[in-house]
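Only a single protein chain was left out; the remaining protein chains are all shown in position.
When the chains are written out, they are named A and B in that same order, and each has its own residue count from 1.
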Amino acid sequence: MAKRDFTINDIICGMRIAVCIKQVPDTTSVRIDPVTNTLMREGVVSVTNPFDLQALEQALVLKDALAAEVTVISMGPPQAAEALRDSLARGADRAFLVSSRAFGGADTLATAYTLAQTLRIVYGNDALPELMLFGQQAVDGDTAQVGPGVSACLDVPLVTYVRRLEILPDGSGFRARTSFDDGERMVEGRFPVVMTVGKDAAQARFASLFGTMSARTVEIPVLDETAIHAEAARLGLNGSPTKVMAIASPPVKTRGKVLPWDGDARELVCSIRAAVARKGQS
Amino acid sequence: MIETDVLIVGAGPAGLAAAITLRRRGFAGRVVVLEKSRRIGDHVLSGAVIDPSGFNGLLTDEELRGLPVGARVSRESFRFLLGRRISVRIPWVPPMMRAKGFPVGSLADVTRYLAKIAERLGAEIYTGFAVTELVMHDGVVVGARTGTKGIDAQGRHKSNYLASEEIKAKTTILAEGGAGILTDRLVADLGLCGHRPQAYALGIRELIELPHPVEGSAGTIMHTFGYPVDARTYGGGFVYHVSDRRVAVGYAIGLDYHDATLDPHELFRRYKATSAVAAHVSGGRVVAYGAKLIPEGGFYAMPRPYAPGVLIVGDGAGLLDGLRIKGVHLALQSGVAAAQAILVGGADVGARYQELLQQTPGYSEVRRVRNVHGGFTYHAIAGVLMSGLAWATFGRLPWWMVGKNRRDAETLRPCRCRDSSASALPASALSPDRLTDVYLSGTRHEENQPCHLHVLDSSLCAACAEKYDSPCTRFCPAEVYRRESGALSLDFSNCLHCKTCSDKCPCGNIRWTFPEGGDGPRYT
Partner (left out) sequence: MSASADIWVFAELAGGKIADVVFELLGKGCALKADRGAGSRLCAVVLGCGIDATLTDPLLSAGADVVYVVDDRVLADYEPVVYSEALTQLIRKYGPEVLLAGATAIGRAFLARVAANCGTGLTADCTGLEMAVSARSGTDGRPLLYQTRPAFGGNILATILTPETRPQMATVRPGVFRRCLVRRQGKFAGTIVRERLNLAEPPTRIVERVQRAEGVDLGRAEVIVAGGRGLRCAENFGLLQRLAARLGGEVAASRAAVDAGWVPAARQVGQTGRTVAPRLYLCFGISGAIQHLEGIRGAEHIIAVNSDPDAPIFNVADLGIVGDALEILPRLIEELGHD
């Protein structure tokens, strides 16, 4: 059994953890057409964002240790309920699907607002959960903005790129190991707090057959814009300051020059130096 | 404690047909289907042209109308290939081979459709769970166990180790497909084997996308025999236009072949390069690839399809029309029969299942062509003639050709000439090399897990290299086995779960076991 990173002297009761997850296309099952070098559309399935699974795993570790209550929330189309059910199968206690046409086209700001409102409604404005966990980024959008956006909307502290999470012995706060460009930092603070969890934080546990069967029949409430008391102007496309103007495929690689080796390294060296020295566009 | 009334192992056509029938006809108990692939249909592969009689008594008219197939057979032809460029069209399609009006499409899609119906009717289907063991008590199958997850390559528990789970079932239906591990073990342990050991053909299939849609081509099908196999090897191919733009091309080769240097994938590539096939696919490129075993020992190789507490349906029961090489409709009918037997209830569910199975129209066909394969073991022409004779006489002739009793693994002859470096065809968009084909199968495995292919005694591999030139490096359609400077190395993550290696290794030295649930090909 791998070592779990926490030390608890006193029992902490009633700790509440919210985990926000997103259903994304499985980028590992995306294949390239060997002939055209472009994306093949077949067989791409939807999975829970891998970073979100890391966040869920952190929550479940704490649930195992402290009997914390873990709630999973997802904003998405009705199909996202599958990801929520999968989280329940892995051990989460309850789940909410936030879904409505009004949320369609939301960018990270509108999404952050919607999730923040949901957290307020699910827990009560003055009773935000101790921990609100997000995956560091979604593998389709790759922005890493929603977690920080929610922390701003709720006006709650933020810790990003968490690799390990401990609860302080007296239960008053946390100690988190976070990852930065130049190394890692141990950060301490109090609750409530929003955290974004990075990859390699932990091996996400599997859903057992028993867990999957139990989760199958759980009723997952669906919350729409009225249920979360959201202002229409801040939702969906209307509430999204960024607009996607165009989507293109990256340039496809094609065959370049192929030369036989004749003992003369100059052309090769020139090309190498040119490629290394080039610093992109200006 | 997980308990169910009926446990169905395998969510293929046979298993789902049983689930649908049980629920539709008012079965009051719990029906659980466990499937090892990540998603329904991922491990389902066929051409396919489906004999629609399989849906009789299974689907409603409305459900039939919604079947996700691209076309119905509109034009069919038979060709005998004499060589790469020359082929002869058989002017008359034998009546039993005619498929006009049959649905043509992806069996994986049809399976997903069946799964939706089963779930709607209340069956519980769980994917990503490999059932690795049957639980027996006093000679009765009382349930099964799922495989573990989260074991690293050294066999140690990872932090997310998931233990095997037991599920108790009053009746278990094995719907594992051809060469199923549990089925083979059960048949061996309880002596359920047929008159002769099961024999298999390796079916290789690609989906080819044409540069532009060819209007009206959907529904055109062609079956061929002859080149590229020699007269002593059982093989035949097909070309099915599943839509105006996509063509399924496949080749099946009997694994009772003798030539140790034979490379089925290479044969398949040569097949595609023939003028007869090229006419259908020129300019196209391959978008999907897969390989599977087809049980073709025929009637006499069928095991007794039941034991106390367990029923065997589909390919696992050896149900294949050996003349038409069609098994989907038989799988569906067997699933329905199994469900019917359970619905009647009582103590002798197994025997009742066998009775009901024998009454299905499909079964009589299998019986009718029971001596077909035997003819082919001698010579292709003899095989063709005998097939016709067998069919015409309702199987009474040729009674002397029951077929040899040898296993596929025993038929290889030692290599006389070491021509294994015979030039492979150059790779191209229409003819990818094996590794690219593996990529197009979508197969993925958890990298950090023990190798699921067990080489029982590696000291035998050196002798095999001498005698047979390591045929596993050729007969595996997924390039799992490679010989590097004398030693055999395995790339298990390429595996397509076809189990050709288990079947054909001349030393019986390879045992296929279950990798982590959810792993394997992702067929479309």
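Things worth noting here:
Please note the rule applied: a contact is a pair of C-beta atoms (placed from the backbone, for glycine too) under 8 Å apart; a residue touches a chain by one contact, two chains touch by 3 or more.
On a predicted model such as this, the values are computed, not experimentally measured, just so you know.
Touch with the chain omitted from the figure is made, among A:Val45, A:Ala67, A:Met186 or A:Leu237, by A:Met186.
When the omitted chain is restored, the residue from A:Asp64, A:Asp140 or A:Asp170 that touches it is A:Asp140. Remark: the residues of subunit B touching the chain excluded from display are 426-427, 435-436, 439, 447, 484, 489, 491, 493. Listed here are the subunit A residues that touch the chain not shown: 25, 27, 30-32, 34, 37, 39, 107-109, 112, 139-153, 157-161, 175, 177, 179-190, 193, 196, 240-250, 253-261, 263, 265-269, 271-273, 275-276, 278-282.
FYI, only the chains that are shown with their structure count from here on.
Centre-to-centre separation of subunit A and subunit B, using mean CA positions: 39 Å. If you check the complex, the residues on subunit B that touch subunit A are 2, 32, 34, 38-39, 124, 126, 129, 146, 149-150, 157-160, 162, 165, 167, 285, 287-288, 429, 432, 436, 439-440, 442, 444, 522, 524. Across the complex, subunit B is touched by residues 1-2, 28-29, 31, 33-36, 40, 42-43, 45, 57, 202-206, 208-210, 212-213, 216 of subunit A.
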